[in-house]
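One protein chain omitted, others in place.
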């Protein structure tokens, strides 16, 4: 089965970010979204550890370890950057000042529930800022492989893993499709042209609704 | 009847402020306390509109109207001054970071209740930061004439005017005496030497307790 | 990213009848006089906006700025902590005549309610006002043996704020104690309109010295020589200003 690369999923998510939007990208895979801002648009990236409008990674060996993102990777300062403490940073998050948060997921449910912080009681739990982001940003989107490594659906009727947030996700960018969550249902908006709806449904754990046209999900090689 | 001047009451209150104490003085009469810091002691004054460690009034004509105290009077900047916004300022107040707040009073009750913001339903009510200060500072003291302009007691069994705070005052510096509030009682600590306990009791609206020695309240001409 | 506008008239053009408007300042320090006067100009020209709910620490002084806004009849309700000043005649007369409503809020609670509005905190507990008339009708809860009053957040449709420096991203600094409510109100309004003494290019404010990050600001207009309320009142000015 064809599928998008992580870069392509990130590219697709980046196309929906408006010029001037304030954006928080979850640590890891979502950080890639910043690389694919469409020309002419400038998003302002927020990292919850206290930087607004940070820039790209510095060259190796030139890192300033006091200028890092939430994933503890070194970033850079740009004209217009600001620093602030954690309470102010999460005032930005919780107070609804971010336009978009893009996060990874273990599971997303058709009711908008998200599970992305705990795979169960084993191991060391860690939550970070995810629970704040999902109830703070005006729009919460998820980027993810459509299925788990062993091929099981990640888009489900209900999450089975511990929740990060309730009813918070409104759009999912997967390796196969772009799916909105509306009124407790998965609404298919775009899919890979090589994939039939039936094939997509077969790897999705809840019913896909198709109230309107389904666009071809076509991403450049990035 | 002998009585202390307002300057002398302020002087007496100033003697109880330790070196290095963080102090908020209410607007009006309490502001005078700052003038009488004992030599060798340096209190740090806080004004709730966002300055810590401000200095004296500037010469007339040199005022900077962005450097004012809570009474909207011009003050000055000193080495070690800091500016901050109102939420941080009242974090200092409410969070218990001030050592002393010294306020004026319409009435103080033997249970520590204070009334100093409203004389009743007539006119325009105004509260400012008084209600925050009385429940925030580690020690809340009152400076006041012992009686009203028409000779009625201001120290009462219970306040009759709308309360500023409940059980908050621990020491009262009046024009006649220094009185602590302990376990719901007025405890006389100091009185003017020219005044008998009976005379003082006659102008006090609740019983004065005298569990220990009563010192002479002697203030210089200031 | 350019949030700058060419003049104060355009900056306040979107404020409509019945809106809740936060106005920065503590007395005259931080009062965005030119934005307020632009709003009065619009009202005199068009009859709008009116019926405003204004949130400010005070209620104006003399006949300029906030006092002039009230005097013009544009304010239906004031939420403040201290509606007294050297010359409070405008508010006092309208209040006693029943022409303006007042919600009196302790100053620290006012500040915290505004911050809460900006920070997504719908309610919090404070010891302030417990046992007083200003706590009437509010839930009380005991934590660790002490009683606290539950207070709700305050939000606004618009905030009018005076800053010292601004950049096109909306990053701000303030001047001395003119900072007061500005950073909080920027957070708590759907649209924050800032008059800055100077607009500098991005990078013109050291990232360490930014007090209000641009995410909290929507519009910025340069007012190079802002009036100070105290100076206007010493000159016994009234708005519209005699010229």
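Per-chain residue numbering starts at 1, and chain names A, B and C are given in the order in which the chains are listed.
Going forward, contacts are C-beta pairs under 8 Å (C-beta built on N, C-alpha and C of every residue); 3 or more make two chains touch, one makes a residue touch a chain.
Bear in mind the structure is a predicted one, so any value in this text is a computation, not a measurement.
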item: Chain not shown, its touching partners among those shown; value: A, B, C
item: Residue of A:9, A:33 or A:51 touching the missing chain in the full complex; value: A:51
item: Hidden partner interface residues of subunit C, rising order; value: 112, 116, 119-127, 141, 143-144, 146, 148, 152, 173-176, 207-209
item: Missing-chain contacts mapped onto subunit A; value: 47-51, 63-68, 72, 77, 83-87, 89-90, 93-94, 113, 118, 123-132, 135-136, 162-166
item: Residues of subunit B in contact with the chain not shown; value: 20, 22, 42, 44, 46, 51-53, 77-84, 87-88, 90-98, 136
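Here is the rule we use: only the chains that are shown with their structure count from here on.
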item: Steps in the shortest chain-to-chain touch route ending at subunit C and beginning at subunit A; value: 1
item: Chain whose mean Cα position lies farthest from subunit B; value: A
item: Computed distance of Cα centres, subunit C from subunit A, in Å; value: 36
item: Euclidean distance of C-alpha centroids - subunit B vs subunit C, Å; value: 30
item: Multi-partner residues of subunit A (at least 2 other chains); value: none
item: Subunit C, residues touching no fewer than two other chains; value: 115
